[in-house]
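Heads up, one of the protein chains got dropped from this complex, but the rest are sitting where they should.
For chain A:
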Amino acid sequence: MAAVNPSVFLLTVNGQIEGANFPEYDNLYCKYCYVFGHDWTPTSGLEEGITQITCKGSLSDKLIWNFPLETTFKSTSPSGWPQLVLSVYGPDVFGNDVVRGYGATHIPITPGKHSRTIPMFVPEPTWRLQRFTSWLLGRRPEYTDPKVVAQGEGRGVTRVRSQGFVTVSFNIMTKDMKKLGKSPLSTTVSEGGLSWRQRQEQQFGSEIVSGHM
């Protein structure tokens, strides 16, 4: 299936943006995109997208999007591992579209099924007057580029307010990570020789083994 000595490994993400929990806001939609280092390239699937607008159900306080994420990346090194960046928007009292939260999480590094609850935050104006005028005019502070949320530099002493959560579930597969010597899996060998996982990998020749044992 693969070359004898591969130089790249693949990361396949199959998942969904399930929904959100924002106690104070309704009628929200979500934009997503991936941020990754320069060793990484997306090979298939969409790198960004927008969900539908959803509102809370009559029986529950949850907002559901059920939006599919299907992307594959290839890379030579785990540095710059992809992050999923989310921005949630909704209408304010006057009908303008304002940002309700930004958030980011790393794609899980181990194969298998994972669920992530991502806290969402908005940048805060520093002065109370600015807070009032921005509410009145419907122009809240926004990031010019939401990808800032995936970076570490330049965020010190920026004020934010966390006001909700988005739940995302992932099913991760990797290919040839082990052949390249990178292991996010424990390699301890049990008393009886190979572990169940290692026997499966020998038989099928790749890391496409689900995380369920």
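Here, a contact is a pair of C-beta atoms (placed from the backbone, for glycine too) under 8 Å apart; a residue touches a chain by one contact, two chains touch by 3 or more; residues count from 1.
Please note the rule applied: contacts and distances are computed from a predicted model.
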**Message:** When one chain of this assembly is omitted, its UniProt record names it as which of these: "AP-2 complex subunit alpha", "Glutathione S-transferase", "ATPase SWSAP1" or "B9 domain-containing protein 2"?
**Reply:** "B9 domain-containing protein 2"
**Message:** So one chain is hidden, and I want to know which residue out of A:T72, A:T110 or A:S134 touches that hidden chain in the complete assembly.
**Reply:** A:T110
**Complete:** Out of A:V8, A:V88, A:I118 or A:M173, only one touches the absent chain, namely A:I118
**Complete:** Residues on chain A facing the left-out chain by the touch rule are 23-24, 37, 77-81, 83, 103-106, 108-110, 114, 118-119, 121, 124, 126, 149-153, 155-164, 181-188
